[in-house]
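Scroll down for the structure; my scribbles are underneath it.
Shown here is a partial selection of chains from the complex, left in place.
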Amino acid sequence: MKNSAVSDSLRIAVIGYGYWGPHIARNLSQIAGFNLSAIIDFSLERRTEANRKHVSVPSFATFDEALMKVELDAVVIATPTKSHYGLTYKALENGLHVIVEKPLTSKTSEAQILAELAVAKNLIMMVDHTYVYSSAVAKMKELVECGELGELVYFDSTRVNLGLFQPDTSVLWDLAVHDLAILQHVTGRSPKSVSATRGKHKSTNYDAAAFVTLHFDDLFFAHINVSWLSPMKIRRTVLSGSNKTVLFDDMLPDERVKVYEAGVDLGESDLLQYRLGDVKIPKLTQSEALRTELEHFLECITTRCDSWTSGESATKIVACLEAAEKSIENNGLEILIT
Amino acid sequence: MKNSAVSDSLRIAVIGYGYWGPHIARNLSQIAGFNLSAIIDFSLERRTEANRKHVSVPSFATFDEALMKVELDAVVIATPTKSHYGLTYKALENGLHVIVEKPLTSKTSEAQILAELAVAKNLIMMVDHTYVYSSAVAKMKELVECGELGELVYFDSTRVNLGLFQPDTSVLWDLAVHDLAILQHVTGRSPKSVSATRGKHKSTNYDAAAFVTLHFDDLFFAHINVSWLSPMKIRRTVLSGSNKTVLFDDMLPDERVKVYEAGVDLGESDLLQYRLGDVKIPKLTQSEALRTELEHFLECITTRCDSWTSGESATKIVACLEAAEKSIENNGLEILIT
């Protein structure tokens, strides 16, 4: 089946075969529209592992080598953040569609260049904000778009656990990026300024906890609490509207999304009771977010439609993270997001 | 039993018979050392209700009237915040010991005057930070003091629900005051500055959500998230140390306090697993916090020891709230707490 379709399928390489790369490669090898054509990693050990799992896929130590030796239509860049700009630039220059790990870059200016280059080259460049492609977030977006939540009132997300201290990044860029992507995708709104604070831990130079408040141009507000210091793993995202409130709790596999028929348009109702209506736990599809994302990538390439996590939207997230970092350095000072 | 002890017992009045007053009066009437001697409320309806419940206790429309007509040793002031300063001042001037509802006052300067006046008069003035007297918070303090938690790393508290919008106060003064009192009592530490932000709701002029980060003179940090806008009631307070972390979840009657044998002194341990040790749920005594508090009041009067929620400590909490409010007005600007 797959073989007969090879001629039409998208020749794609994976750059970086560390933690996330193998998941991407596995999914690419299972989706009919892709032809996994190269795996690139400078580590011999990781290339060996890649060869074991993907026997017929050639592996290379560098992107350049792969570009010379195989024909490619697209790449997935699953390397550390600091390499994103260079690799993505090169991929676009070479006419390849790109998926880049989140965050797109660590500088807004660089993100913007990449976003513009992709548009100029008429290539799809999307960022791997995986949560955006999960069925739980899709349900949240659906609740907003069909008007069920009513007028949006606030977003509040907690994403904490005992975390792998990243050697080269802070908790803000590692975890808050997810909440910003969810917020942006679900509400379609962009904050105008941010006030953020940090918690540090003596064992690392990077921030290990961050508290972010996002200000908008009306009363809607958002708050994000991320930490690598919590022995309890929490993944709770709340979006509250004037009619209903939706809770996404990623730690409850059978109750990931709960819709509370209680808004904050309180009127003169009796408030002595804490839950004012029914609660509904909608059934979600069991799709793997990463697979949905890769299929979306294929579709975007075919239709030349913008992806849900396009360069433009990802640039806004980088801008927001950059502003939050600046606010953190100033202990909470409000910073405009440009 | 009670009657024979009346001559030795503390003659006490309750001012304000609204929401909290009846609970106080009931407890006072059940504790042997107190002689509930007057109930004061300007509302005839509420006085009638008080008479029905406490048949033999005289009721008065004003504190002045009560002062003229009955002999008193102490008062409990359970009226709106704006009246606290005047009533407490009068009580202390008249040589009465006082319990005041939280917050003590809305101005640090006034709180300080009352705290100093109480000391000058050698009277016990304590503030009704009820949580401080709960068995869960007592357990938290015990875990800190016996060294079980290790070096303190952070405090993070969430206190949200669909709230009774107070006509004259913000969520900061209504809810965050509890977290500040718990933090102060359990850790014995005072923040040096604060960065805070708000969420507003169109239905009220007062802040309906607030996010507070407290900075200390070392790496310890604290964060508080309070809201009247959440359909889910959450009461979760975490205090994390280098050895263990304690979670106080007031919504889980059988598991109020959980101690995680996992600290954040991570060393080189394997972090792929989220809980790194045993968890213990200590049995708590079932005492009512308010009763413990009133008995503590009696004991402080007898021994002339400072209460756990003395004027001095309560003043610090007012100072912190005042600074947080100022930070909120400036969208997160760091404000020193004086």
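First chain written, first letter: the chains are A and B, and each begins at residue 1.
As a working rule, a contact is a pair of C-beta atoms (placed from the backbone, for glycine too) under 8 Å apart; a residue touches a chain by one contact, two chains touch by 3 or more.
For clarity, every value in this text was computed on a predicted model and none was experimentally measured.
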Per this structure file, total copies of the shared sequence (2 shown) | 4
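In this section, only the chains that are shown with their structure count from here on.
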Inter-chain centre distance, subunit A versus subunit B - centres from mean C-alpha coordinates, in Å | 41
Given the complex, residues on subunit B that touch subunit A span 153-154, 156, 158, 161-165, 193, 195-203, 208-209, 211, 213, 215, 219, 221, 223, 225, 227, 229-233, 238, 240, 245, 247, 260, 262-267, 271-272, 274-276, 327, 330-334
